[in-house]
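Okay, structure first, notes after.
A protein chain is absent from this complex, but the other protein chains hold their places.
In this document, chain identifiers A, B, C, D, E, F and G correspond to the written order of the chains, with residue numbering beginning at 1 in each.
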Amino acid sequence: MIVAELRKLLENVKNGHVEIENALEQLKNLPYKDIGIAKIDYHRELRNGYPEVIYCQGKDIGHIQQIVQDMLRRGNNILATRAEKDVYEAVKKICPEAEYHELARMITVKRKEVPVPDTYIAVVTGGTADIPVAEEAVVTAQMLGNKVERVYDVGVAGLHRLLGNLDIITSAKVIIAVAGMEGALASVVGGLVDKPVLAVPTSIGYGANFHGLAALLCMLNSCASGVAVMNIDNGFGAGYMASMINKL
Amino acid sequence: MIVAELRKLLENVKNGHVEIENALEQLKNLPYKDIGIAKIDYHRELRNGYPEVIYCQGKDIGHIQQIVQDMLRRGNNILATRAEKDVYEAVKKICPEAEYHELARMITVKRKEVPVPDTYIAVVTGGTADIPVAEEAVVTAQMLGNKVERVYDVGVAGLHRLLGNLDIITSAKVIIAVAGMEGALASVVGGLVDKPVLAVPTSIGYGANFHGLAALLCMLNSCASGVAVMNIDNGFGAGYMASMINKL
Amino acid sequence: MIVAELRKLLENVKNGHVEIENALEQLKNLPYKDIGIAKIDYHRELRNGYPEVIYCQGKDIGHIQQIVQDMLRRGNNILATRAEKDVYEAVKKICPEAEYHELARMITVKRKEVPVPDTYIAVVTGGTADIPVAEEAVVTAQMLGNKVERVYDVGVAGLHRLLGNLDIITSAKVIIAVAGMEGALASVVGGLVDKPVLAVPTSIGYGANFHGLAALLCMLNSCASGVAVMNIDNGFGAGYMASMINKL
Amino acid sequence: MIVAELRKLLENVKNGHVEIENALEQLKNLPYKDIGIAKIDYHRELRNGYPEVIYCQGKDIGHIQQIVQDMLRRGNNILATRAEKDVYEAVKKICPEAEYHELARMITVKRKEVPVPDTYIAVVTGGTADIPVAEEAVVTAQMLGNKVERVYDVGVAGLHRLLGNLDIITSAKVIIAVAGMEGALASVVGGLVDKPVLAVPTSIGYGANFHGLAALLCMLNSCASGVAVMNIDNGFGAGYMASMINKL
Amino acid sequence: MIVAELRKLLENVKNGHVEIENALEQLKNLPYKDIGIAKIDYHRELRNGYPEVIYCQGKDIGHIQQIVQDMLRRGNNILATRAEKDVYEAVKKICPEAEYHELARMITVKRKEVPVPDTYIAVVTGGTADIPVAEEAVVTAQMLGNKVERVYDVGVAGLHRLLGNLDIITSAKVIIAVAGMEGALASVVGGLVDKPVLAVPTSIGYGANFHGLAALLCMLNSCASGVAVMNIDNGFGAGYMASMINKL
Amino acid sequence: MIVAELRKLLENVKNGHVEIENALEQLKNLPYKDIGIAKIDYHRELRNGYPEVIYCQGKDIGHIQQIVQDMLRRGNNILATRAEKDVYEAVKKICPEAEYHELARMITVKRKEVPVPDTYIAVVTGGTADIPVAEEAVVTAQMLGNKVERVYDVGVAGLHRLLGNLDIITSAKVIIAVAGMEGALASVVGGLVDKPVLAVPTSIGYGANFHGLAALLCMLNSCASGVAVMNIDNGFGAGYMASMINKL
Amino acid sequence: MIVAELRKLLENVKNGHVEIENALEQLKNLPYKDIGIAKIDYHRELRNGYPEVIYCQGKDIGHIQQIVQDMLRRGNNILATRAEKDVYEAVKKICPEAEYHELARMITVKRKEVPVPDTYIAVVTGGTADIPVAEEAVVTAQMLGNKVERVYDVGVAGLHRLLGNLDIITSAKVIIAVAGMEGALASVVGGLVDKPVLAVPTSIGYGANFHGLAALLCMLNSCASGVAVMNIDNGFGAGYMASMINKL
Partner (left out) sequence: MIVAELRKLLENVKNGHVEIENALEQLKNLPYKDIGIAKIDYHRELRNGYPEVIYCQGKDIGHIQQIVQDMLRRGNNILATRAEKDVYEAVKKICPEAEYHELARMITVKRKEVPVPDTYIAVVTGGTADIPVAEEAVVTAQMLGNKVERVYDVGVAGLHRLLGNLDIITSAKVIIAVAGMEGALASVVGGLVDKPVLAVPTSIGYGANFHGLAALLCMLNSCASGVAVMNIDNGFGAGYMASMINKL
């Protein structure tokens, strides 16, 4: 892609359609917008209609408003992650159509339709406490244009609950397995289906769970093939990657 | 799938085609073969022509021979991982067509053709020392019926090497990024392409690398979207999952 | 058990007493109840009069009320763990006979009698700060139908306190040893008695205690035989397992 | 027990049957034998016919011979753990009836019969590589007078293998679940049965397994109730504790 | 000591001065007082005039009052550690002569004089932020009857400050070195003096300090001889052990 | 330097210009000022016009005021790090010209001019959340007399942003690379430029980031040459060291 | 630099001096040489006469020979790190002028003179066991064209040894402090001098040293300003970075 763009630019330079200094400027400034406090990346969105993403945690609310303002001007869909309610209130002021997904702690602004394939992503959780992370994956995947099926609270301690829902899981194109505690869900799901499984350890647990480390290590060591692992509590990343796979 | 088989079995029971005790037996014994020292899983192979896999590390050579013998009888392809040369010598005695992949430490026995899609998997490494893990992924992916492109030794310390090979990487359907040391390759690749990236940390490094922990943590925390992580040195797992995605 | 149920179902299918689709439904839905936000497991309770358990930490209070409501309808005993006072207040509104165990942070609802064997469980603590975890074990064990003897504050720094209470400990059928700091209590108790010891490390301590890691490692490495270890602060798990053993 | 012995001694002192200094000597020397290089503990054996146990790792072969010699003089059963073949050769010289269990790396000398209850212990492993640890548990349990059923290679990646053997597991009085990699076996077994499960993580695995840490943390965080955990690779401890429980 | 007491008791039993059951009672109850919520250890105090110590962290204020009440009845000195101001207010109500040491977070009640040797303990800190831990050591040592010299804020980054105070440090009988950050103070002091150094790592620092782990490891690995290490922030333990050494 | 001063002092002693006791006093007291609560180090400032630095975290506000008071008397520049707003308010009362740098959490008092070289330091961040740590480095470097260029929000996930600003980075004399998450920025910058890179991991991230550990390990293992690492979040240290290098 | 080259290329394209496809080729192939097994980076060498570096550990000896062969053809200086004696023997066969530095485990081939500045680098070690890592730094720095002064075995446990050599250390332009055990040397040196200190933790030590972790953490937490840290045992990196600073 970068090479392709470079070729076109070189042709334009050769033809005299573009000046050298101007070409250099284009190379430097094109794919992002420098608004002082941030360099917003408009790279991906241009190519595939993906929304622009703001990771809100640790960011100043004023800064978030500035970033959203700039994004709105371009007419893109917007997805804000790890957004507490006060962030939503602030965004809503400058963008009344913003929606808040409380469990997922996400804000979405939908301004363009995104094509949705027929296949779907299954999002499975071990317990009810894992639902917020799962919902982050769900909202992300939906916003990127995917159908999602939720299969919640089917942890391995009561295997019959998982086996009873196997049909929905097996028919998905890609599966997101979200689990805290010991994180064994990913291995069991990975052993039962022939689809790629994205395992998301959550920080649910206590004691020797060490804030998700137990589930993380469990998932990385899965004896089932076809399991890849996301960072602890990274529902967004799982939703994003699952969308990539679902749209292949 | 399991539900589907169960339905058929129930119908057969109802029709009297299958006795109850016999049905129970089928449920118990069908999907694996108990050869005493191991319960070989013939589940996946039946469904999709995948080879049977033996993880050799820590297994007795005599046991490996027994397992291979049983597999040969069924006429399937065989893939043995983490196999040192002496394991290969032992396998060759009972299966002369076995091939050895020295860098990847793998044995393959090919007896059936597997359909190969047009799309390919790119396998990228940070350094030359990461090549054995990369080759494990390559041989696995090829054995499962995939085309693979190798892009080796393009670590981020010399970014121009990576940028110079971007075309091959961008055109792949899925990318395996193999890197030791600090493992930054996965983030850089993940930021440059719009394809799913399977990141494999390797144990290459010293000191505060802690046998691959540094690369593992780096990859799990990737600021690029679309990156999922395998266990340290798990080339087989990456090849397997990449194959699943490439064949979607 | 599952095999036994399956046989009966197969027989009913054969006899035409149960339709195939219906049989599949039974297999899917029988052992748990899907109330939307959770899939409540009624598996164990059916078989042995055990109470239903809700792990409250991180759960929404409204959700907990919903779950309790469903459980009440079935007339079972209920045990809620890691329940802060506000959870109790909420549960009490819909179930006035609910009792609160403040030290143990537990709610119990007793609606059926559970048979109690003559033997007892001894619950031993190293210090007074370990008492909340010990009480979680005590309430759990009592709710499951066991007699319990408390031997608190007998840590190894004052060995005479432990030796002075050895009679009570030695006569128990199974012993729960709860200790923070360095967790040496489990080894000393394990060396003095011939009964199974369930060791529960607590997070009591500071500095290089690392939130219970020191006690956990100490207990896992016990040089005394007959010691098995629970997660840090897992009083419930110890009470549950001790009850299993006491009722053998 | 200690109090009971003390009472008898006090009575003998009162009656003049025992001199004070002599009483002090008895208190000091009775329950162990000081042979210079070691203080052999004859405490347990006196009470319950248990064998004497020697942990061989790191001990000088000459020292082991000395210890065995002293034990032989007392006519007890002997169990030596972590004994390499050269240790066995040395022991055999002074005790020709010694038997070697190669997989379990154990030496046994049987000189007295131990009563065996009707109930049995099930020893379950995730893979074939976990068998040595499992065999250590098996030999220990058998030596202590227990029947054992082996259910090997039934890891969660192929769940049907486990479900197909559920009858044997469910009918045991206590279950030992031995697993490396991610150690999910313990949770799945714990969720399927109503018997105490002793979980033994093994050091089988690589990379982020960290020599058994992954399986250990997984087992400690098990979401199934009724699971207690042994040290990594501690087959002996599991066999010992299971024997205690099986004989209750 | 225990043997000596036992001999006397045996003699009394022999002489008929003490009944057997009574002797057993004495053995069980003498060295501590069971007040229900705690078993207060009066062992040490009886022998050497040491104060009774209450570790307040995590204890209920009402419980602390009960324990103090019982101690007051016996007329001993009292030392309460990790006591926040509200604990002091509560203790003061039932014991108006209680003093509060704010920096050290300690309460002292002095009712008996303790002999004070001529030699002194030097308490050295790396920075001013380490002073609270140092003061815990100072108050403990003083309460146990020791002279103390404070040498604060002489960290190794400004070595001249340490060298300028070397006289005071060298003349002490034992030195307590308190330091956070990298904890190098202990090694430097240990290399400069010929006295036992008790090193106390503090949790002062940030980032890769990991709450005192850096200083702890540094001190444990000291290349200077004559340095032993206490737990992170354990000023009390250092003061106690230094007192033991100073009084030899 | 110390040797040079010692020589002069020895000469003065020899000439009788300085008394021996007086010489000893000079040696002891000269390079710092003991104000009771702290020993302020005036060593460096005397030699090179550097400001005096107060690390405020964990220090009593009254103490900070005392220290500032003493420093003001000497007329030096002052730099207070990790100073929350209330610390600034307190300092401002006794020093109205004190300035507050909110993002950097620093207070500066400028009373002397410091010479500024022509070369500059580039401060680069991966994201906007890393800016506070970067600003700590910026303010430190400026206060020590350096020109600084900020290049913020150029993380490796959007490599074009970094490449577009390469000119500014390449022309610096020394570069500070500040990054959280996986910290790959340092390697990429280190691979692109021929200048010393001071890498500062930040604690920005979640899950397996472990409060900056991931970025720290990544930077320590950088496959690019010319990268040295500071403690997590240590912007001050990076600014200080960069100033040293920029002024060479 | 990259921008400058790009501008020239664009001008050549515009002038028709370079064809577009050819320009693309140049962009792709110029800065490295693909020899199949590796992509040798000739980037840095072209610009500043630096030697080409081969990290030998884990590389096949045949591959190393191939790489050296290619480098020799270009007439550059060569520096091979972590090279065992057999690697040297192999290199010597194809390059007789290769020199071996046994302590440093390095091979050097000098074919061009490198300009050497007047200033020097001081390399300081805590103990004699740290010398191999120090020598790696020394040989690297010398090969890159620097004068080096060695100050070995001056650890903080005998501070007088360090103080006695302060002159040499203080007069250096940059200091490399190499230390194992607790690594306190870096802090003490950093506190005594006004020059940048590159701290290299070594893996020398045992027990709670954890293969250099103790020294690493100590150095990262240094309370002295002007200390930056390299990976454990990374003498090469320290020599490289010190050379960069010394040549500024």
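Note that a contact is a pair of C-beta atoms (placed from the backbone, for glycine too) under 8 Å apart; a residue touches a chain by one contact, two chains touch by 3 or more.
Everything numeric in this text was worked out from a predicted model, so none of it was measured.
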Which residue of C:58, C:132, C:155 or C:196 touches the chain not shown here: C:155
Hidden partner interface residues of subunit F, rising order: 3, 6-7, 10-11, 13-14, 16, 20, 23-24, 27
Subunit G, residues in touch with the chain not shown (by the definition above): 128-129, 152-154, 157-158, 160-161, 164-165, 204, 206-209
Subunit C, residues in touch with the chain not shown (by the definition above): 126-127, 155-159, 181-184, 187-188, 190-192, 205, 207-210, 213-215, 217-225
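Everything below uses one rule, namely that only the chains that are shown with their structure count from here on.
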Pair of chains joined by more contacts [C-beta pairs], C-D or A-D: A-D
Duplicate of the C-E contact set - from A-G, A-D or B-G, the pair where over half of the pairs recur: B-G
Gap in Å, rounded to a whole number, between the CA centres of subunit B and subunit A: 26
Centroid spacing, where centroids are CA-atom means, of subunit B and subunit C in whole angstrom: 41
Subunit F residues counted as touching two or more neighbouring chains: 157-158, 192, 207-209, 213, 216, 220-221, 225, 231-232
